[in-house]
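Just one protein chain is left out here, and the rest sit where they should.
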Amino acid sequence: MAELNILEAIRTAMDEEMERDDRVMILGEDVGKKGGVFGATDGLWAKYGDKRVLDTPLTEGMIAGAAMGAAVYGLRPIAEMQFADFVYPGFNQIVSEISRIHYRSNGTFSAPMVIRMPYGGGVHGALYHSQSNEAYFTSTVGLKVVAPGTPADAKGLLKASIRDPDPVMFFEHKKTYRLFKAEVPDGDTVVPIGKASVPREGKDLSIFCYGFMRTCALEAAETLAREDGVEAEVVDLRTLRPLDLDTILASVEKTGKALVVHEANRFGGFGAEIAATIAEKGFEHLDGPVTRLAGPEVPGVPYHHTLEDWFMIGPARIVAAARELAAY
Amino acid sequence: MAELNILEAIRTAMDEEMERDDRVMILGEDVGKKGGVFGATDGLWAKYGDKRVLDTPLTEGMIAGAAMGAAVYGLRPIAEMQFADFVYPGFNQIVSEISRIHYRSNGTFSAPMVIRMPYGGGVHGALYHSQSNEAYFTSTVGLKVVAPGTPADAKGLLKASIRDPDPVMFFEHKKTYRLFKAEVPDGDTVVPIGKASVPREGKDLSIFCYGFMRTCALEAAETLAREDGVEAEVVDLRTLRPLDLDTILASVEKTGKALVVHEANRFGGFGAEIAATIAEKGFEHLDGPVTRLAGPEVPGVPYHHTLEDWFMIGPARIVAAARELAAY
Amino acid sequence: MARTDTTPRHAELGLTDEDVLGMYRAMLLARAVDERMWLMQRAGKIAFIISGQGHEGAQVATAWPMRPKQDWMAPFYRSIASAMTFGMTAEDIITAHLAKADDVSSGGRQMPGHYGGAPYNIVSLSSPVGTQVLHAVGIAMAAWVKGDDVVAMTQFGEGTANQGEVHEAMNFAGVHRLPVIFVCENNGYAISVPLDRQVAGGSVAARGAGYGMPGVEVDGGDVLACYAAAKEAHERARRGEGPSLIEAKVVRLTSHSSDDDQRRYRDPAEVEQLKELDPIPRFANELRAGGTLTDEVEERLRAEVKAEVNDASKRAEARPEPNIEEAHERVYAEPIPGGGTPVPLEPIEGGTH
Partner (left out) sequence: MARTDTTPRHAELGLTDEDVLGMYRAMLLARAVDERMWLMQRAGKIAFIISGQGHEGAQVATAWPMRPKQDWMAPFYRSIASAMTFGMTAEDIITAHLAKADDVSSGGRQMPGHYGGAPYNIVSLSSPVGTQVLHAVGIAMAAWVKGDDVVAMTQFGEGTANQGEVHEAMNFAGVHRLPVIFVCENNGYAISVPLDRQVAGGSVAARGAGYGMPGVEVDGGDVLACYAAAKEAHERARRGEGPSLIEAKVVRLTSHSSDDDQRRYRDPAEVEQLKELDPIPRFANELRAGGTLTDEVEERLRAEVKAEVNDASKRAEARPEPNIEEAHERVYAEPIPGGGTPVPLEPIEGGTH
């Protein structure tokens, strides 16, 4: 077991998969000699060369579309979007093509590929370097959507994503890249897509989260236990599509109360799907309204640090929301 | 009062607004001499000329982006996307630019413009001429989203949208274009954005719908009354963002049961937001789980008529879902 | 076969008489399939048709150098003749239009005109125009990364050439000298919008220079000129010298599609003259002048084609309809048992904070 941060875990996953399978290649902006703007591909260009770690022109449509062509041909491309905020020029390829080619061709073509995207706020990136835009992809049938919150999950899920026969949108919360180190199993250990984890058990209420919010929720749960005697169960969804309904509903059945937390704005955010599903399928177990704690209804994280702090969700706001729900 | 179908109502709204305000212009593919592929702009090119009814190159990014530039300059552009399915090359401009310029410029710029898009299935259009992709836009802060279901609403809401100081995504269900005629107030009558209507009152359960589903829900409600003695209230949301919470919650308070119906796939669809909100804000009034009836989890409407029928929601399926909920 | 004294043009290009008659036959067949589908549409058997009539010369000629099952093609909705030259059969095309369960393109899931065929290396086409151009480039990139001897070809209209993705595709192909051939079939209209409202400067070929690749304009009704351009582009790609852009000036003999009426926006005189620009009689005349095509051969070919289309239609119509039990299948490559995706190796369970 090595101690890695999330960025290192991601790099290791790609390195191991490229080593294992020569169909795996990386393409994106600045992924080559520079090693990516966050360093996720650092060292891979030197190791695998100019073609398998390919610097593309500054064109996300091309990155997504050419990756799909390569996947159709038989490669296993990993496309990096420099920031999730810049995926939109590639949206047509992702939504019209990558997600649909399998269905539209009656299963005769497929697009096994991964699109990696750093997302999330709290890094002084303002409106265009902070977005949590997972809802655009979780609502798109044909895609899988993954958002790990720990180094082991990042490595194991990225390996699973690269091997997956379907297209996977892989969300990496950039604030977590170097947030902490943790043990990561060596070698070929994968974390299955479609399975949530329960890093903390509790009986009083369930907190559903992913990405950076996992860290915040666990911290909040400690506070709640210490200060309120409230035992919160924390469910880290890890995969957003397909959603692990069994784990979610089992937790709601146990606690009777659900708090859904994410960083993106609330209206139409991914939390709506989680909440609606719990409200429908878990109706009989609910002892309080399914509550959403989400970012404010503004078009993006504002830059100035006090405005950014105002936007971001942290442990304190989770504690406050959980207290209110627990008291219901 | 004139008897118009929805297509005529839309054309009349544009005509009257262009007459009233010379800042209003139309741009899009084939909107000029041909009058649009559905005929929505028929006659306007001949009346207002080549510049105010402008045939653009086949480039949705340009249509959205140039419309925004024109709006910033002071015009009131109406951009037509030939099909909602083809909006994605313009997604970057809509999401990154049009929805955000007001906030990011601290209110000093704005983009008063309308994007009209024919959407929806049931017209043998298959995966790429049938999409109900409203959820991508309802989750985008900074946009308003409108989806009328009657000729009077289509005219009144389009006029309101053209006059609105913010960008409006205007969804026109193409199956409803010529579905029926109904009375439409003459002249300057607008329907306010942000207000639902209640075309049928009922006490047993509430059906929330919009667009073509309004027609289906009303038909279903008649069947339910006749065959089951169940009085369903039908709420036509008309505006999807901002959502008329007062009307929605008042209806739930009255009936205790909510059925949310839309044509798009269920997971992450706009219905999730409606359902989640009802589940949270209307929790105390609910006598049954908030139920969603939505399209299946496939990437689009398949073409063959039996497959298309399988996909589409009609009155019969609404009746079935309502029966189950009423019996809860 | 009667022959003239001078070497015919096609021989200079290395084509045998058989080759050119084969090309001619392919054009006749594509046209016959196309016409049959309009009949079926009028008979209510097909909901929609979008035609390749007028494009057949350029399509057969540019697809001719392509090596079936080795090279790849990313077609567009008018590519009936290209797709058939590259391997699809008349029956495949008609089956797709009838949306039958075993339609090779989509099993009845897509509208007519959305060609594709895994066994033929023809990438499944969607509707948003221009997206396929990037797929061809991605395939060429993959072949280049792997060192495979593969050329990718893609077709699109002149209206589509203005889409951003087409620009991104050509530029990327130019940067890495990828083995890809861009064929723009310029028929002067994008639905109702004429060339001068679509393409600034009026020439798509002129854009090649901005991507460091040759941009050649050819008369799309001159079959051998189209062939020569494509042959050169194919060799260039195989020599590792990179992509080529071919703009073939063709005519759209029909309305945009069965949903359109071109008399609304096209000058009646212009519509009147269209027939004269039909590439099929033009090629026939050339082959007759050179003595390659005789009445007798013509008759035989037309009879063969007619029989082939009749047979194909009959067989296609007899195929099974899709059934709704499968409508929700093949969304993901494999079913997801219990919400999880199978992955090949040992998974770890639970969280690991």
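So that you can tell them apart, the chains are marked A, B and C in the order they are listed, and the count of residues begins at 1 in each.
Quick note on the criterion: a contact is a pair of C-beta atoms (placed from the backbone, for glycine too) under 8 Å apart; a residue touches a chain by one contact, two chains touch by 3 or more.
On a predicted model such as this, the values are computed, not experimentally measured, just so you know.
*Asks:* Could you tell me which displayed chains border the chain that was left out of the figure?
*Replies:* Hidden chain contacts in the full assembly come out as A, B, C.
*Asks:* Quick one: say which of B:Asp166, B:Glu231 or B:Glu297 touches the chain that got left out.
*Replies:* Looking across B:Asp166, B:Glu231 or B:Glu297, the contact with the absent chain belongs to B:Asp166.
*Asks:* Consider the whole complex, including the chain that is not shown, and state which of A:Lys33, A:Lys47 or A:Lys203 touches that chain.
*Replies:* A:Lys33
*Asks:* So that we can see where the missing chain sits, which residues of chain C does it touch?
*Replies:* Contacting residues on chain C, toward the hidden partner: 162-168, 170-175, 196-204, 206-213.
*Asks:* Which parts of chain B face the unshown chain closely enough to count as touching?
*Replies:* Touch set of chain B with respect to the missing chain: 25, 51-52, 54, 56-57, 59, 61-62, 64-75, 89, 92-93, 96-97, 100-110, 112, 141-142, 144, 149-153, 156, 159-160, 163-166, 182-185, 188-195, 197-199, 214, 218, 236, 242-246.
*Asks:* Extract the touching residues of chain A with respect to the undisplayed chain.
*Replies:* Per the touch rule, chain A residues meeting the hidden chain are 29-30, 32-35, 37, 55-59, 61-62, 85-86, 88-89, 124-129, 296-299, 302-304, 306-307, 309-311.
Following the convention adopted for this analysis, only the chains that are shown with their structure count from here on.
*Asks:* From the C-alpha centres, identify the chain that is farthest from chain C.
*Replies:* A
*Asks:* Could you give the separation in Å between the centres of chain A and chain C, each centre being the mean of its C-alpha atoms?
*Replies:* The answer is 39 Å.
*Asks:* Just how far, in Å, is the C-alpha centre of chain C from the one of chain B?
*Replies:* Here chain B and chain C have centroids separated by 36 Å.
*Asks:* Which chain B residues reach two or more other chains?
*Replies:* Only 85, 88-89, 127-128, 297-299 qualify.
*Asks:* Could you check chain C for residues that touch two or more other chains and list them?
*Replies:* 106, 108-110, 114, 126, 128, 164-165, 331
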